[in-house]
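Right, chain A next:
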Amino acid sequence: MTNHLLSVILFFPVVAALAILVIPASRVKAIRWVSFVASLVPFLISLLVWLQFNPYQEGYQFEEQFIWYSAISSSYHIGIDGISLTMMLLTTLLTPLAILASFTISERVKAYMALFLMLETGMLGVFFALDLLLFFVFWEIGLVPMYFLIAQWGGEKRNYASIKFILYTMAGSLGLLLAIQLIGVTTGTFDLPKLMEIWKDKQLSIFGLSTSAVKAIAFWAFVVAFAIKVPVWPFHTWLPDAHTEAPTAGSMILAGVLLKLGAYGFLRLVLPLYPMESRQFGGALAILATLAIIFGALSAFSQNDFKRLVAYSSINHMGFVILGIAAAAWQAGSVNANLALNGAVLQMFNHGLSSAGMFFLVGVIYERTHTRKLEDYGGIYALVPVYGSILIFTAMSSLGLPGLNGFVSEFLVVRGALPVFVLPTALSMIGLFFTGAYILKALRSVLHGPVNEHLHGHLSEINLREILVIAPLMVLMLWIGLAPAWIVEVINRAVMFAFSAL
Partner candidate 1 sequence: MQFPLLSVIIFLPALAGLLILAFPESRKNWARWTALGFSVVDLILAVVLYLLYNTATGNYQFIERVNWLPALGISYYVGVDGIGVPLVLLGALVVMCGTLVSWRIEERPREFFSFLMFLGTSVLGVFCSLDLFMLFFFFELAVFPKYLMIAIWGSPKTREYGAMKLTLYLFIGSMVALVGALAMYFASGKNTFDMLELEKAGFDTTFQRLWFPFVFFGFAVLGGIFPFHSWAPDGHVAAPTAVSMLLAGVEMKVGAFAALRVAIMLLPDGARAWAPLIFGLATVNVVYGAFIAMIQTDFKYVIGFSSVSHMGLVMIGFATLTREGLLGAGLQMFSHGVMTALFFSVVGMVYDRAHTRDIDKLGGLVQKLPLATLGFIVGGLVSMGMPGFSGFIAEFPIFMGAWKAAPLVAVIAILGVVITAAYILLVIRRVFFGQASPSLDLAHITGISVQDKVVVVMLSLIMIALGCFPSLMTPILETGVDHILKLVGGA
Partner candidate 2 sequence: MNAGMFQPWMILAILPEIGLVLLAALVLAFDLRWHGKKAHRLGWLTAGGLLVLMALSLIFARPSSQPLIFGGMLRMDSSAFIFRMVFLMGAALTTLFTMDRKSANTRGEFFGLLITATLGMCLMAASADLVMLYLAIETTSIPLYILAGYLIRDQKSTESGLKYFLYGAVTSTVMLYGFSLLFGFAGTTQIYAIANQIKSGSLPVYLPIMAALLIVVGFGFKVSAVPFHFWAPDVYEGAPTPVTGFLSTASKAAGFSVLIRFFLAVFPEYAPTWIVMVSGFSAASMILGNVVAITQKNIKRLLAYSSIAQAGYILIGVAAGSTLGIAGSIFYLVSYLVTNLAAFGIVELVGRSVGSDSLDAYNGLSRRSPALALALLIALLSLGGIPPFGGFIAKLLVFAAAVKAGLVWLAFVGALTSIAGLYYYLNVLKIVYLYPTPKDSKPLVFTTPWRIGLAICIVGIILLGTVFGPWYSWTSIASTSLF
């Protein structure tokens, strides 16, 4: 298959961003609509790709390869399998929704929209890349627009949060960068499919260390970079600040897609490149995941800032992704592992939906009340019943209520991981209990109880645009919750092809 659909998806947003820069800054409306329409284009093409994608074919599809940096034999090599396909869809779906959610931004709209579109390219590139260097390129590039989105349009502590976000991630990437260089130097190629074959058997020695020691270090360099992004406890401290301070749409994308980049890194790079080390250190990873689940939930429970609470919930949910990955690392190729991986990938998708939805809803209420403190709300269900219902629905998805999407993926992860790691999984299930606790706490203090007098008359119902943002997410939540086969099949095949050989 040699069409350039992926490249079109990848670079259309950049082209659109440049086009937006040409529009006069005063024509705010035009800018908004052009960006929105432009962001729909990649979504529509990715639907087309989804339809054309053959889940039963092994390997990567829609591959494209050009020489990019011949001097160090790196090429522009992109392609997708079922895992990246899912992530692509998530990204191209969330971006237009986030842009639609950003119509309330009125300061420097042009720059905002351009950055948003560039951000989309950065994220998609990571999912498409089949070249280690290219992967890193997009991995880092995505940081820049996000940094500026937080720093320019964020909340009160945006300066601190944005710097913390970018430095944390960049510092985390240093090890990754070094390890990539090491791989490039020792193998002479950055091409992922090739590396997957040769790197695991490669013998090398530096600083007088043995092959296994060097590889273990390189493994941890990868893991730390991705763990910071996910984030896995204890590398998570940037996240609450960044999420809380980011503008609503920024939080949506951060939680919805950016966190997935880290998990995707585990799937695409860590497991295939370091099967031995994965097996060796899978247990440690599982423990970290469990701690993330438990501490994430406990921390979320103790927050009284609505947005911060949702932010901590991400740590909790992403813990399940990591738990699934850890299980697969420990028992690569087994049925349990495949189940767990299926769950992990689906959880990535689901968390993308629910967290984006939650952050959006927090944003909706914040715009009306200008407070995020839980105690400043209260009883608003009575004032805004539609909003309240939507919030409950989305929160239930996040909580993992059977019948909604969160349940399916968490069940798969737990089912796959339980035989592998009995104790950590059991503890994680206790974590699930806390998840219920903090979500219900949030719902109670926001929606129920006595109506806060300040809010009377100031609170307007959710409007049509906002409903349009949340509706697709809700549809998907329900759809996956009731009939997950369409997506699970794609993921399952991809997981089998990719990991059964290990």
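Throughout what follows, a residue touches a chain if its C-beta (ideal position, glycine included) is under 8 Å from a C-beta of that chain, and two chains touch if they have at least 3 such contacts; residues count from 1.
Regarding candidate selection, all candidates are chains of the complex that A comes from, given by their letters.
These numbers come from a predicted model, not from an experiment.
Engineer: My understanding is that every option belongs to the complex but just one is in contact with chain A. Which one, out of 1 or 2?
Structural biologist: Answer for chain A: candidate 1.
Engineer: Touching residues of chain A toward candidate 1 in the complex: what are they?
Structural biologist: Chain A reaches candidate 1 through residues 67-72, 133, 136-141, 143-144, 147, 151-152, 159, 163, 166-167, 170-171, 174, 177-178, 181-182, 184-185, 206-207.
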